[in-house]
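Report on one structure; see the data block that follows.
Only one protein chain is missing; all other protein chains are in place.
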Amino acid sequence: MSLTTSAPESPRRRLMDAPPHWTTVLASVVLIAIVLMALFAPVIANFEPTSLNAMKRLKPADATYWMGTDSYGRDLFSRVVYGARVSLMVGAGVALGSIVIGLPLGLLAGWFRGLDAVLMRMMDGLMAIPGILLAIAIVALTNAGLTTVVIAIMLPEIPQVVRLVRSRVLATRSETFVDAAVLLGTAPLRLIWRHLLPSTLAPLIVQGTYIYAAAILTEAALSFLGVGIGTETPSWGNIMAEGRLYFAMNPWLVFWPAIVLSLCILSINLLGDALRDRLDPKMKGRSA
Amino acid sequence: MLSYFLRRLLMAIPVMFFVAVFVFLLLRLTPGDPAQAIAGDQATPAQLQQIRESLGLNEPLSVQFVTWIGRMAHGDFGVSLISQQPVLKMIGQRIGPTVALALVAMGLTVLISLPMGVLAAWRHGGLTDRAVMAFSVIGFSVPVFVIGYVLIGVFAVNLKWFPVQGYKPLADGIGPFAHRIFLPGLALASIYIALVSRMTRASMLEVLREDYVRTARAKGLPEIVVLFRHALRNAAIPILTVVGTGFAMMISGVVVTETVFNIPGLGRLVVDAVLARDYPLIQAIILLTAGTYVLINLLIDLSYALTDPRIRFQ
Partner (left out) sequence: MKLFGLKTLGRVALVAGSMAALPAWAETTLTAVMQAPLRSLDPHLSTAQIVRTHGFMVFETLLGMDANYQPQPQMADYTVSDDKLTYTFTLRDGLKWHDGTPVTAEDCVASLNRWAQKDGSAGTMMKYVDSIEATSDKVLVIHMKSPFGPVLELLAKPSPIPAFMMPKRLADTPVGEQISEIIGSGPFKFVAEEYRPGDQAVYVKNEDYIPREEPSSWTAGAKVVNVDRVVWKAMPDMQTSINAIQSGDVDLIEQVTIDLLPLLAMNDEVETAVLNPLGAQVTGRFNHRLPPFDDPQVRKAVMYALDQETIMQTAIGNADYYQLCASIYGCEVPLASDAGSEYLEGTADERMAKAKEILAASSYDGTPVLMMQPTDLTVLTTQPIVAAERMREAGFTVDVDSMDWSTLQSRKNGWQPVSEGGWNFFFTYWGVAGIWNPLVHSLINGSGDDNSWAGWPVNARIEELRAAYLTAGTLDEQKQIAEEIQQIAWDDGFYFNAGEFKSVAAWRTELKDLQSAPITLFWGVSK
């Protein structure tokens, strides 16, 4: 399910073609709508997402319950609205976290050749463990809170970032202006900051969007397997996981969150493609 | 070439060692108790203590680690803490369905996505192209289990074309096997189809501009021959890479697909093992998948060399 499991220099990034302009616009609109939905959830939702009603379980959609109710008698629409918060936060947490940790590691590995071998073998090891297994293990073995889920999904993403940054650093350090800076006696940290970091930013942002989308999918998969965030905090993943038992009776318990989730990921992926074409024209040239 | 292969193989050793240490520590430093899984909910602490004692779980961590690594070096992966069955036997019982599922998904991917990608590239910018691209973006964006449920709902429950669940080994005959594995295979292939068709399209676009394609066309070869014999072969390398890097992606899909379609494979085994804290079993499965990942990527690197002599072994 993880989209970004492919290495950054792999075709995964190359193959995203420039979408027609209108799709980018549409994707932005959808995404902004979802972000607004998350921000203003208390205003939009007509019920508390956790408010139970044992007598109103599994009701079909009507004027009060726009998407029906779940097995606890909670309003599905309100839960889907609030669910945006968790999914967006998980995505953001994982994307930012893996960049914050992966970026310095990548810079170090790229610049200090001694560190490189050790660090990269560790990253290879981390990459070799299937991300979902690692995430299942971490969540199941510790506890199913938001932080744990973010860490569990983030850990397998870090090597991707490290490899991407490292490859950019390696490419840049062979350029003449870097040689010049070294000859002038620029301190390594300053050198990294001034010359190496900027070149990695563009691909990193693009990679970040893909990580973002993948993290939301992985969270859903974890919830589906019963090792996600607890039901008191609605997430699209755990709403679907709870609804799947009733799929044959009321498939909309699964389909509503699934539709919103898929739209959200679709938009992020499309925006990621658009961003890449804008920020990283070299990539575009290679694919089109 | 051989020395390159050996060097790469040597490099895999520290990688696998890191995996072993990492997984071991992860399992032992987190809460949870396999004794509980054996004794059940109603057991008292004294009963649990007896069980832990007999499983060697009260030994210091370092001792447990050395024992484990030592045994593995002799090819002994130990026995499951819960069921007392040899770990390798348990994996052996479950690996068949998983491999079958993965291969079928791979086969379906090639059958579906290569023509799709080629077609999209050939009709670049046209309606077909857009349709293929839209399809592939959607393929990325819908969770595997949703695709699985839709497939079951439409083709098994409503149309009754396929059984709703279960697995029959190939030994029971190709008919029953294919009948049951088609839907799960398709569900699992969905992301892959999206990925590979895009990849194929992109590589084909690049290749179609090359001189030799123009030459082939000028020679008056039928378009289909040009596309599939000349162009596709040269577009193969990036496609191969996708197959390799997609392995991890497939594992994640396998775990979910096996649950949706009730296939008794490795994916379910490992989820069960984690939930029951069956340490030797979890360790063995993760090492196995990690090893497979390393091996597949090694093979793919080698195959680059075979398909494209320009790539040097460095």
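Read from first to last, the chains carry the letters A and B; within each, the first residue is number 1.
The criterion applied here is as follows: a residue touches a chain if its C-beta (ideal position, glycine included) is under 8 Å from a C-beta of that chain, and two chains touch if they have at least 3 such contacts.
This structure is a prediction, so every number in the text was calculated from the model and none was measured.
A.B. asks: Out of B:V132, B:L269 or B:V294, which is the one that touches the chain we can't see?
C.D. replies: Of the candidates B:V132, B:L269 or B:V294, B:L269 is in touch with the missing chain.
A.B. asks: Check the options A:P42, A:P198 or A:G230 and report the residue that touches the missing chain.
C.D. replies: A:G230
A.B. asks: Looking at B:M16, B:V157 or B:A178, which residue reaches the missing chain?
C.D. replies: B:V157
A.B. asks: What is the set of subunit A residues that contact the non-displayed chain in the whole complex?
C.D. replies: Within subunit A, the residues touching the omitted chain are 50-52, 54-55, 57-58, 71-73, 140-141, 143-145, 226-232, 244-249.
A.B. asks: So which bits of subunit B touch the chain we can't see?
C.D. replies: Residues 31-33, 35-55, 80, 82-85, 90, 93-94, 152, 156-157, 163-166, 259-262, 264, 268-269, 272, 275-277 of subunit B touch the chain that is not shown.
Following the convention adopted for this analysis, only the chains that are shown with their structure count from here on.
A.B. asks: Using CA atom averages as chain centres, what separation in Å is found between subunit A and subunit B?
C.D. replies: 21
A.B. asks: Using the touch rule from the top, collect the residues of subunit B that touch subunit A in their complex.
C.D. replies: 11, 14-19, 22-23, 26-27, 30-32, 130, 133, 137-138, 140-146, 149, 153, 157, 191, 195, 198-199, 201-203, 205-206, 238-239, 241-242, 245-246, 248-249, 251-253, 255-256, 259, 270-271, 274-275, 277, 282, 285-286, 289-291, 293-294
A.B. asks: What part of subunit A is in contact with subunit B in the complex they form?
C.D. replies: 1-3, 5-7, 10-12, 14-17, 19-20, 121-122, 124-133, 136-138, 140-142, 213, 217-218, 220-221, 224-227, 240, 244, 247-248, 251, 254-255, 258, 261-263, 265-266, 269-270, 286-288
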